[in-house]
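Mind looking over this structure? Questions follow.
Here the complex is missing one protein chain, while the rest keep their positions.
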Amino acid sequence: MSANGLDFSIAIGGAAGQGIATPGNILARMFSRRGLHLYAYNAYQSIIRGGHILLTIRIRDREVLTHGDGIDLLLCLNQDTMDRHLRILGPGSRALYNSDKIQPGEAPDGVILCPMPIAELAGDSKNKLIQNTISLGVMMSLIGLDFSVLEEALEQAFKRKGDAVVEENVTMAQAGYDHATTHFESVPEPLPEGKKPLAMWTGNSALAMGGAAAGVKFYAAYPMSPATGVLHWMANHAHELGIMVRQVEDEIGVANMVIGAAHSGCRAMCATSGGGFALMTEAIGAASMMEIPAVFINVMRAGPSTGVPTKTEQGDLWQVLGASQGDFERFIVAPKDALDAYNTVPELFNLVDRAQCPGILISDLLISEGTFNVDPDLIDLQPEIDRGDLLVDPSPNGNYLRYADTESGISPRVTPGHEGFVHVVTTDEHDEDGVIISDEFTHPHKRRRSVEKRARKFLGVAADVSPPTLEGPQDAEVTLVGWGSTYGVIREAIEMLSEQGVVANQLTIKWIVPFHSEVVDEILSSAKRVLIVENSHSGQFARYLRSETGFSAHGHIRKYDGEPFMPHHVVEGVIELLESQAAIHIPYQEIIV
Amino acid sequence: MSANGLDFSIAIGGAAGQGIATPGNILARMFSRRGLHLYAYNAYQSIIRGGHILLTIRIRDREVLTHGDGIDLLLCLNQDTMDRHLRILGPGSRALYNSDKIQPGEAPDGVILCPMPIAELAGDSKNKLIQNTISLGVMMSLIGLDFSVLEEALEQAFKRKGDAVVEENVTMAQAGYDHATTHFESVPEPLPEGKKPLAMWTGNSALAMGGAAAGVKFYAAYPMSPATGVLHWMANHAHELGIMVRQVEDEIGVANMVIGAAHSGCRAMCATSGGGFALMTEAIGAASMMEIPAVFINVMRAGPSTGVPTKTEQGDLWQVLGASQGDFERFIVAPKDALDAYNTVPELFNLVDRAQCPGILISDLLISEGTFNVDPDLIDLQPEIDRGDLLVDPSPNGNYLRYADTESGISPRVTPGHEGFVHVVTTDEHDEDGVIISDEFTHPHKRRRSVEKRARKFLGVAADVSPPTLEGPQDAEVTLVGWGSTYGVIREAIEMLSEQGVVANQLTIKWIVPFHSEVVDEILSSAKRVLIVENSHSGQFARYLRSETGFSAHGHIRKYDGEPFMPHHVVEGVIELLESQAAIHIPYQEIIV
Amino acid sequence: MSTATATGTAEMIGLELARSPESPKEFKGKVTPDWCVGCGDFGVLNALQRALFELGLKPHEILCVSGIGCSSNLPGYLNTYGMHTLHGRSLPVATGAKLGNHKLTVIATGGDGDGYGIGGNHLMHTARRNIDLTYLVMNNQIYGLTTGQVSPTSRPDMKTKSTPFGNLEYPINPITSAIMNGATYVARAYSADPKHLTEIIKKAIEHKGFSLIDVFSPCVTFNHDNDFAFFKPRIKKLEDEGHDTTDWKAACEKAMAWGDEIYIGLFHENDRPSLDSLEMVLEDDTPLSRRPLGLSSEQGETLIGRMM
Partner (left out) sequence: MSTATATGTAEMIGLELARSPESPKEFKGKVTPDWCVGCGDFGVLNALQRALFELGLKPHEILCVSGIGCSSNLPGYLNTYGMHTLHGRSLPVATGAKLGNHKLTVIATGGDGDGYGIGGNHLMHTARRNIDLTYLVMNNQIYGLTTGQVSPTSRPDMKTKSTPFGNLEYPINPITSAIMNGATYVARAYSADPKHLTEIIKKAIEHKGFSLIDVFSPCVTFNHDNDFAFFKPRIKKLEDEGHDTTDWKAACEKAMAWGDEIYIGLFHENDRPSLDSLEMVLEDDTPLSRRPLGLSSEQGETLIGRMM
């Protein structure tokens, strides 16, 4: 509980297979129901058993945008966790561990060690994961909450498994709670209660649910971390929401199936990560040429190639920009958090339907696998649906031209099945009637007209996309520029900087294409000092920003070690770059996960 | 024969299946053997029969860089050719046609019509394509060459088919020759003879032969226009040059097979066009991550998607730039003509071998399918071969680390089969020993070190690549910037501009990655007026130039109708942009092919 | 919101009428095929047009999806809805379209390179998925459009532009592969026997499930090994042999014959239910593409409820 109100981080560390998710979920749901804001980040490895997992749940009494800078309460499920993280705990923070098995090592000054005699507390329970439940009890006591709160949460969590399981868990949690109450000191101020219960989701479920709200009727996928969560959500909800969900043989099949479904008139979507996205690029260009609207999601992970499948990065920007040969129309958008992801999907569908072209949504592991909570009233369950010039009940018209060269460039669209509108769409360059020009005479003037028609159509619709705005004090000393998921960490860093007397503001670019070159250039040219914060080694965003505006930033804060920025990384970077006038700052990653 | 010496264009027009290639080849070889410089451009359609083909052979007594601006001698093999092109002929030019079948229409002033009574001249020949041979005879007379020159060329061309065929062709050609000599007036000055015989090749054969000279031992491909010529050359020469050539099930297989062969120690290469290249991108990133050197060629055609398979464009630049997820090391180079293509392949192999990463060579239909001739002495048959730190005969070393983190970033490479060096390469992020870090603990510091090692290695080798230089007068009024194949047309345009009193110079960017940002920025910042000439609607190059330098050009000359720039297009664009201060000029394509 | 901007009256209606076509000619597309004179693909196009006509289908009820290749130009020559997609990708596109609107009769067409080369994996998986599609492969044992390279069905030792010293790879047998991969209607036909081909196509369209028809459709320009003269004396009809289409062994054996006798006809058929008939989402018979969009308030509340 800092001067600014509640800000408390609980971390649970252990190996894959030690069941970290269960206590993590119970805690998060419990806090969320109590109206506390939270964000949870799970640092894990690409293996099924073993390795090291560190789940951090950060709780505040106001919006939480990142997993924060530190750990207030660390539950060590194995020795490895203790060895890795005890040293980074600060004064007043607590480390919980099974004292039967784990040696605490030397704790930094002020760290409170909370040994739990698990065997003794567990009694004759045979449940291998019982230490997790006992620990939950201990934690409840430490954070000063009533046991009944946990009891309710445990009932909720285990009721599907029957009364006996609920009872065992409640008993064990109570044992932990009681042990803690007698042996450990609770935090100075117990965790407060928020105004109203909050809902919880991950970025991936927000993307999927955004699709459902937008009217997606066809979802295809090939599993790939960190995008698989979208598939799982869709598969689970397929029947109740009437969405056809298909796992396909590869991402080429996925993208092409989505195009087929979209052409039939469905809103259709798919999600993958960079490697799978590479395989979709040919189809994305095809959709653009055939003027078929569909949404393709790339959830970035650390690359190149297979890279680090469970780690985050913003390294696929140029891949997405170059996602097919030739000049092709497509929207590219990067939402900044789960709620924005949810809202962006229907917005993007409206745009692609209106412009009849593909749309690419870029997310990353940080957003997609992060657990956010949100006021349920902020979730617009019936977003506007605008299908553009899609003729849903057309009356026959003797000379329908699928690619009519209208003034706007938009050709009214009819899907197969309607009488009187028979047409053929093609990936070869074609004339207004869809007949391919290379088939007989590749007329250069026809070719030029077609290229210009598609470009005009896109520009017309793209003009409706809102430009980015500067957030924060207009006359700031420093402007931090980012895109997508760094929004949150930059915002928190700005709060912290202001505490240190540095006035900063922020420009987050959400729309990559269309890019609002003039607006951005104007904002940045009048800024005092511009620093770009991005999760990429080569500065892909900085170079793209320059390609669209000619603007070169004064400095760069970059991270590419797989772990996301923490707010203090950005703060330190800003201060260093302001002081030293260096061009680049690469934060040091303290937590080794 | 202009004031500047010989400059003569012969065009042959007809439908696919009318056998345009044969007389075209005979003429080109004949001129080439006589030491005349030439460039031939074939405008054709993506069909096997029918459509319209126009083959233009431009001959000069000095280097020819483009197919020029006009036609001096037009052979119409069908009515369609006459109808399309008679109107664009200028005074003094000649139109040849079979007067039995083709109506000339109204010729512009000064155009000389040369009707050929083919049936009469052919006598009882049953050869359907005999009009082509007769026409050759007529043309020989018109350009003022001795019949014996053609006779020799015909013997050369048909000797494989036996004496009877040779004789028939010679007789028919003679008939044409005699008819022309009596009925038509020859050009004022007969075509001269050059200094020494020249060799002839297409850009695709130059690329393939460059590969052979570089020591390519493995070539894989999936056919795709306009890259298929490389496959055909390789397939034909496989046995005699000891090159394994494989047609594979798709481009994904191609790229991965090339990587396998490269890893085994071969120099390995493949070529495709944008659609196939899209399918190769995942593998290119993999090669970069595994640090395997190989060469991937993208021969651009007009896009997007299937686009216009037989037409040219420079529209895949951003695709190539974004040719995989993540930040990955690779060279990207765009040669400017056939000889440059030949020389670039070994140069690129040396670089990728030294930096242990993939290299991408960008060509386009204009270079790849264009017929160039060249002084054979300029072809370096034994280019330098530098395989970098490839240990070809290593002695065992107990702790070999495939990815040793050396100062230069270059880790000495051993290929499978050598004793004492067993190692595993991976597309997952890995440590010095090749063990994947995500397997156990994704250590962020190890990750950072690996990223930096690869980047350092690349930068070190890339530093040896020569920066571009400004060609032409340093204090020019206008600087024309282009990349790849527009080199020639810009150079010719500059010659023409200087005749009109406009002093221009040119900067051609050959190396896309590494990009010589400082050199380029310095050159362009001190230029008076910079215009970018490119074959793309969206100005992909202009935006890339800005991303690397921040430099925005003053104006743009762009073409995207499938047909290449002709020199006068550029000249007119420059003059218009200088006069009007407009930002962009799109030339009008007069020849409808 | 969807806009309805269509104008025009009944008199303006073109070919595609509510009435059934009166002749196969009404299935002729906007463009005259630009295939080489004598190309086998003409026969396939004609048979397809006749089959559609004889089945009483109307142009707007049909979607014909192709890849890229000479053969894949077919949709442009057919008066039905069409998609001329990417090389090798007709089947996933067709699958998406069929699932998006399962009331459409969806036909996929293309070449041997398109379907068995680059598209081979989609064929295998579409077959086992048993999507209700009819897939018509114009197998000319060569890459036609790219001017004559080896194909997965080119005969051993065949000399092509990419194998000037002869093909070293064993050709694929699409029939036996498709049978083993679970296709529920597997047939072979010959472009020069249009009546037989028409029947095979009709039965395939009527078959509820995935149908593969491999059609010998000679490329007269680039394949001089397997031309009409080659096939003519060899072609035998399974229908004349009393072949049992439920006997997979006999089917494979007959499909392997490649000598003096080469069989055409229906090799194998079975009635495993098609995916679209099994998929619960399609229990409500309205095509997905014609259903209302978005969430009902009830659905929305349930979703939010689960997030609490």
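As written, the chains take the letters A, B and C, and residue 1 is the first residue of each chain.
Criterion: a residue touches a chain if its C-beta (ideal position, glycine included) is under 8 Å from a C-beta of that chain, and two chains touch if they have at least 3 such contacts.
No experiment lies behind these values; they were computed from the predicted model shown.
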Report, in label order, the displayed chains that the undisplayed chain touches. A, B, C
Which one touches the absent chain: B:Asp433, B:Glu499 or B:Glu518? B:Asp433
Contacting the left-out chain: of B:Gln18, B:Ser32 or B:Thr81, that is B:Ser32
From the list A:His232, A:Arg456, A:Arg529 or A:His568, pick the residue that touches the absent chain. A:His232
Of B:Thr22, B:Ser99, B:Thr171 or B:Ser264, the one touching the omitted chain in the full complex: B:Ser264
Residue among A:Tyr97, A:Phe158, A:Tyr222 or A:Trp511 touching the omitted chain: A:Tyr222
Absent chain, residues of chain C that touch it: 118, 120-121, 124-125, 128-130, 152, 165, 168-173, 176-177, 179-182, 248-249, 252-253, 272, 275, 278-280
Residue by residue, what part of chain A touches the chain that was omitted? 17, 46-51, 221-225, 228, 231-232, 235-236, 238-239, 245, 247, 249-251, 275, 305-306
Touching residues (missing chain, whole complex) on chain B: 32-33, 197-201, 205, 209, 212-215, 217-218, 220, 237-246, 248-250, 252-254, 256-268, 282-283, 286, 290, 376, 379, 381-383, 385-400, 412, 414-428, 433-436, 439-440
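Going forward, only the chains that are shown with their structure count from here on.
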Distance from the mean Cα position of chain C to that of chain B, given in whole angstrom: 37
Averaging C-alpha coordinates per chain, one finds the centres of chain A and chain B separated by a number of Å equal to 44
By residue number and range, which residues of chain B touch two or more other chains? 46-47, 50-51, 275, 305-306
Two-or-more-chain contact residues of chain C, please, as numbers and ranges. 34, 68, 86
